[in-house]
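Only one protein chain is missing; all other protein chains are in place.
Entry: chain A
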Amino acid sequence: MIVTKCVLILLIEETNSKRMKIKHFINLEWKQYFRSAYWQKSMALNVLLVFVALYFVVTFLALGIALYPILKETFPEQDPLVIVNSYLFYWFLADVIMRFFFQKLPVMSVKPLLTLPIKRSKVVHYVLGKSGFSFFNFLPLFAFVPFGVMLIINGYPITSVIFWVIAIFVITLVINFLNFIIESLSSETELSYLPIILFAGGLFAINYFDLISFTNLVSNAVSSIYETPLLIAIPVLVLIGLYLVNFGKLKKQLYLDSSLKAKAQEVKASNLEWTRKFGDAAPFMQLDLKLIWRNKRPRSSVFILVIGLLYGLFFYPNPVYQDMPWMFAFVGIFVTGIFLINFGQFIPAWDSGYYKMLMSQNIKYKQYLKSKYTLMAVSVVILFILSIPYVYFGWKILLAHFAAAVYNIGVNTHVMLLGGSFNRKKIDLNQRAAFNYQGTGAVQWLIGIPLMALPLAIFGASYYFFSFEIGCLVLTILGVIGIVFHQKLMNLITEKYLDSKYKMIQAFSQDN
């Protein structure tokens, strides 16, 4: 807190002297946000997001207040503070992962600012400073401040506790800036989610196998700050260091040629004649395949396939889950539908850049959608085949995966396409390295909930009232119904797209 304030005060003073006030930046941001079609069209989603945020705030508050008494009661012999300290490592690790998937570096359209008389460093300071105000940085405070108050009430020394809370906050900010470095690493390379998985997985493994006990390390570090408040200087120095690294990185990207640099990509043209089998949707299939392969953003959804396929390994080897067969269908939906979910959520935004052209061309909307449908359905079949080895953990898993795959093909594909007709957010495929991180915001994840929760509920209910087999049967039947009525459903969906044609064209031709 103090640190961000200092940075901000510095910033404001500096900018004042150059007569370019920070308020201009904030003004720009405000307008960018509220004037975008996205905001105006999706109030409902924004409200939902606010509720999710509130939910977390309340949960964290409750946790912060209740943690001390609960720990005292459950482990009367141990010091609650020590217990909390010993779990901090996992907390921070979870924080890193959560941030990677949900938090994006606050972007400002900096290009128009480059030619104005504003120092580059000022723009970068602003972008970084703004990230300090992220929801993710304040969320932990809702838990740790009440916990700290509880500690003080229970007779812990005030200064120590205050410094303890500050230490946690500083480390949270450290994670904030560490995250941007990890994100820029993963966006500069083609590795997508690999760096974060390696980083978090590596730390976890090292800790788990006791090579280096990070649990103790973190615990000791925080305890020493608690005992010797002066040691707070160390995390603060780390924070400043990371800030400077980020600063250097961003500043270098702030040139037109470094972000627009044509990498003289040699085109690898491939012959996609085999798509002819899909009839009149063939030209779109070819286009979609090229889209996926030649653009960074959609290509990452291919790399996620690997992670999705391995997702089952989290559950199946664990004997605990062997007794929870209702989980199988959920895992099945995820494993066989990972591409469907990742690719489908941005239909038709993938084509937003040239949507106007498509709409003025001599095409049938149905063919266009059919291509997307075919792509998703085929991916489900392939993923199901690839997931067959899970039968090693029991035939029930294979059965559940099969039911989930049929459900995915029959129901979820249509749900995805239907959801797409509400899509109003442009994706800029041409955008290059600078500032272009994954772009999957929290909103997209929220849409994923009904996709996964609904089949889980259906399956869970029929499992609870009848049996595992009936559950699989219900999912399969629902899927088959979807497949049988495919043409009808597609007509309905096509109509929806036609209805929102003008709105989509307008939203997609906006820059934000």
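Just so we're on the same page, a residue touches a chain if its C-beta (ideal position, glycine included) is under 8 Å from a C-beta of that chain, and two chains touch if they have at least 3 such contacts; residues count from 1.
Convention: contacts and distances are computed from a predicted model.
Hidden chain, UniProt protein name from the list "ABC-2 type transport system ATP-binding protein", "Oxidoreductase", "Heme lyase NrfEFG subunit NrfE" or "dihydrouracil dehydrogenase (NAD(+))": "ABC-2 type transport system ATP-binding protein". The residue from A:70, A:152, A:206 or A:363 that touches the chain not shown here is A:363.
For the chain missing from the display, the contacting residue among A:72, A:120, A:251 or A:290 is A:290, taking the whole complex into account.
Which of A:354, A:392 or A:464 touches the hidden chain is settled by the complete complex: it is A:354.
Across A:55, A:274, A:466 or A:502, the single residue that touches the chain missing here is A:502. Counting the whole complex, the residues of chain A in touch with the unshown chain are 262, 264-267, 269, 283, 286-287, 290-291, 294-295, 353-357, 359-363, 429-430, 502, 505-506, 509.
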